[in-house]
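Left out: one protein chain. Kept in place: all the others.
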Amino acid sequence: MSEKNIPAKKRIKDLTLLEKVYVPEIFKGLALTLKTMLRPKFTMEYPEEKFIPPASYRGRPILVMEKNGEERCVACGLCARVCPPLAIEVQASETENEKERYPVRFEINMLRCIFCGFCEEVCPEEAIIMSMDYELAFTNREDAIYGKDKLLVPVNQSSDKIGFLRSYR
Amino acid sequence: MPKIKIDGKEIEFKQGQTIIEAAKDHGIEIAHFCWHPKLSVSGNCRMCLVEVEKMPKLVIACATTAADGMVVRTQSDKSLAARNAVMEFFLINHPLDCPICDEAGECKLQDYTYKHSVGESRFVEEKVKKGKRIQIGPYVMFDADRCIMCSRCIRFCDEIAKDPELTFTKRGDRVFLTTYPGEKLDNLYSMNVVDICPVGALTNSDFRFKSRVWEMSLTNSVCTGCARGCNIELWVRNNEVLRLVPKYNEDVNSYWMCDHGRVNTFKFVNAKDRVDGPHIRVEGNLVRVGWDEAYAEAASRLKGFSKDEIAVLGSAFATVEDNYAAAKFAKSVLGTGNLDFVKHVDPAFGDDILRKNDITPNSFGAELAGVKPSKNGNDFNGIIKGIKEGKIKALYILEDDIIAANTELESVFAKLDLLIAHATNFNKTTVLADIVFPASTYAEKNGTFVNFSGRVQRIRPAVATLDVDRALEGMSMSRWDKFGTKFDRWAQGKHFDARASWKILVGLASALGQKMKYGMAEEVFLDLAANIEAFNGLDYDTLGEFGVQLNNLNSKPSDKN
Partner (left out) sequence: MEAIGNFLWSIISFYNFLLIRIVIVLVLMLLTAAYLVYFERKISAWIQDRLGPNRVGWKGSLQSFADVFKLLLKEDIVPDNANKMIHTLAPMLALFVAFTTYAVIPIGPGINIAGYEIPLVIADVNIGILYILALTSLGVYAITFAGWSSGSKYSLLGGIRSSAQMISYEISMGFSIGGVVLLSESLRPIAIVESQSGWMWNAFVQPIGFITFLVSAFAETNRLPFDLPEAEPELVGGYHTEYSSMKFAAFFLAEYANMLIASTLIVTLYLGGWQIPYIETLGLSSGLVVALQIAGFLLKVALLLFFFIWVRWTIPRFRYDQLMSLGWKVMFPLSLINIVWVAFLIMIFKI
C-alpha cells in the first residue's frame, strides 16, 4: 500500500551525469549554432530580387482586358456577391456591344480584399482573375480602392494564369 | 367540405378549385410557370404535371379540377421524372444569360433549375436565336431568346389590363411573342408583365441593369400615385430607391399596380432638388440654416401675427400622423381656426381597374385626421379670399405644392407676410416661402395613409435620413447595409437632413413654448386613435401587413369613382 512499493520510474527529463555537468551540452549547442551560422541563407532580398510566383498564385485581382481594349466583365455581380469581405462593388450599365451589359464602375477595395480567389472561381466570363501582382502599397484609404483604370490588364499579360485556370477547369 | 389527399396530406378544398389552387391554399407548392392565380388557365408549360391515382397518365395540376377523394402525388418518381424532362426541354433553347439578365436572383426558371432539374443538358446543337433587346413598350424590354412561351403576359393584357396587345406568332421552337401589328405594349399597366414573367424575357427598362436584386433591401409600403393606395415594396440600394414592385393585397390591388405609380412616384426621393436641411429666406435667397435657428425664426415670426391672421393648410400627400399633428398645431398651438387642405383631383387619371381620379394618397386620411376649419374659421376658399383681402397674413403649408396645381395662386401668395412650407423638394411654393422645412418623403418615415375606401395602411421607412438611422430604426437592411462602414463608397448613399412633418411641428411647437409630446410616429397615431372615433382601438400592430378597413365612418368616402 505504501508508496515505497512503487518502483521509481525513469523519466525522460532525468539527466545523465554528463548532462548534469552542463559543459558538454554547452559545446553541443555552440556547435549547432556554428553550423547554422555557416549555412547558406535562403532570404530573398526583395526589392532587388523579386519573387516570381507560380501560375497558381493568388495576387491582386484584376479585370481581363480584351484585345479591343474593353473588359470581358459583364457586371453580373457574382464576384461582389461571393466576396466574403465585401471588397468588390460593381455598377452595371448598358452598352451597345453584343454583351449588352458592362460595368460602368468596378471597384475593389484592396484593404478589404483577402485574396481568397472566390471571385475568380465564380466568374462566368473568366473576366476577373487573381494576378501574379503582389506589390500593393497605399498611403491612404482612397488609394486602396482600385477602379477600372487600375484593374484592367491586357489579356496577354495573364496568359500563364488563364492557362492554369483552363487546365484545372 | 370535400377532401383531397396531396403527398399523403389530407386537405379540404372548395368545390370547383383546381388541384394547384387547393394545394396553394394549404401551403403546398406545385411547380408552375404559366399558371397564375389571377389569370385564366392556359396549361401550356406542363411544369405542374402530377400523378393522380387511378388516372392513366400524369395530369397538369393547374387545369385538373379537384374531386373528393382524389389522391395526388407531386413527389412520385413519375412526376419527378416528368418535371426533369420538362425542365430539360425549357433549357434547350433558353440561353445561359443569367450573368447579364436582370431577372437573375428572382427568376422562376433559375429556381426550378436548382430544384427540379438534373443539372445536365443532352442538347449539343445550336440554340435557336430570336433576338435580344427588343423595346416592345415604353417601359418594357423584351428578350426573345429567354422567353419560355408561358403566355402569362398575353393573358394579363387580355384579362387584367383589358387591352390586348401581345400575341404569339409562328410555331414549334420558332414561337415568337410579339405585339399586334402597329401596337406597342403601352397600356397603363404594362409593367406588370415584368413581374409575372417567370424568366427574364420581359424586363423593366426603367430599372435595367441598375442593380442586382440581392444587393437591395425591400420595405413594404404604399404607393402614393393615387387614392387607391396600392401595396408596394420599395427596393433600395445604397440608400436610394431604385424600383417599386407591387405587393399582393387582395382588398386593394391584388398583384398589380399601374405604370404611373411604378415609375413616377419614387424618383423625387433621391432627386437633386431635395430640400436638404431647413432654409430661411435672407435677402431674397433661401439659405440653409440649422434646425434650432429655423425653429426660432419661425416661432418669432409667427408670434408677430394675431390668431386670425394665420392659416394652416394640411396636405393630402402627408400621412395621417402629419395631418393630425398639423390640426393639433393649428388649433391648440396657434389657436387658429383657418385650417383646411387641398384636394388634387385629375378627372382624366382614373379608370375602372386601379387608378383613381384623386391623385393624392391620403385626402380621406387628412379629412379624418381633423384637418378642417373650425366653426369660425375659414376653409381653403375662405383662406384664399382672406389673403386677397389682407385679413390673413401668414400661411403655414404642409407638404403640398399648391401653386404648381393652381398657378393663379402665385400672385395671391405673394401678398402674404409670412409663408412657411414643409417641402420634400424645392418647388413653386418654396419659391415664395420665407421659411422652408425639409420634410421626409413617404419612403423615409413611419406613418399611415387612408385610401379612397377608408382603408388604413402603413408606410415604413426604407431610406435613411440624418433623422432616421437604418440600424436603429430596425429598417430593412441588405447585406451591404449591414456590413458597410463609413469608409466604403457603396455605403455612403446620400442621407438628407429631413424630418417627418409631425416631428417638425413638435419642434416648432416647443419653440413657441408649447408641448406636443410625441417622440415617434406611433405615439401620434395612438393619440389620434384615442381622440378620433373612426380610428378608435387601432395601433400599428393591428394594422398589420394589409391594413384595416375603417367601419365607423361619419363621413362617407367622397371620391367613389
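In order of appearance the chains are A and B, and numbering begins at 1 in each one.
In this text, a residue touches a chain if its C-beta (ideal position, glycine included) is under 8 Å from a C-beta of that chain, and two chains touch if they have at least 3 such contacts.
Keep in mind it's a predicted model, so treat the numbers as computed, not measured.
Listed by label, the shown chains that the missing chain touches in the whole complex are A.
Listed residues A:Thr36, A:Asn68, A:Asn140 or A:Ser167: the one in touch with the omitted chain is A:Thr36.
Counting the whole complex, the residues of chain A in touch with the unshown chain are 26, 29-30, 32-34, 36-39, 41-43, 45.
Everything below uses one rule, namely that only the chains that are shown with their structure count from here on.
On chain B, the positions that touch chain A within their shared complex are 98-100, 104, 132-133, 208-212, 214-215, 479-480, 483-484, 487-490.
Across the complex, chain B is touched by residues 74-78, 80-81, 86, 89, 92-94, 99-101, 107, 109, 112, 124-125, 141, 145 of chain A.
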